[in-house]
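A protein chain is absent from this complex, but the other protein chains hold their places.
Presenting chain A:
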Amino acid sequence: MSTPKPEKELHLPLSRVKTIMKSSPEVDAVGPEPLYLVTKVTELFVIDLAKRAFKNSSNNVLEYKHIADVVQEDDSLDFLREIIPRKITVKQFKEMMARKAAKANSDDSTEESSSEESSDESEESQEE
């Protein structure tokens, strides 16, 4: 008889969204209205991202790289770039490092920073 409760139309658990919101140091209380809207917009966001990522798929499988491509190409998704990096293979990584080293050597042969740099970047690259 009455209109369905708006919360019922949401899929994501409000309690979890609330926990995440409250993990922000600037937030101490989250009222039901902002909680509802943040949950709602997160669903819109995930749908939007998935749809766009799927356009990069040539078969009927949505894969990680399709999402990473959208994230790396859209500036408004800058906040996700470190969370959803493009994955490269170990081989690609080694080639990249070799190029970097070669470049550093030709630019400035006295500096040997390239080998140190590679150690912290290696954490980000994973084998596919």
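Here is the rule we use: contacts are C-beta pairs under 8 Å (C-beta built on N, C-alpha and C of every residue); 3 or more make two chains touch, one makes a residue touch a chain; residues count from 1.
Criterion: contacts and distances are computed from a predicted model.
Missing from the rendering is one chain, named in UniProt as "DNA polymerase epsilon subunit 3" (options: "Polycomb group RING finger protein 3", "Small ribosomal subunit protein mS40", "DNA polymerase epsilon subunit 3" or "Cytochrome c oxidase subunit 3"). Take chain A: the residues that touch the chain left off the picture are 2-3, 5-6, 11-13, 16-17, 19-24, 26-27, 29-34, 36-38, 40-51, 53-54, 57, 60-64, 66-68, 71, 75-76, 79-80, 83-84.
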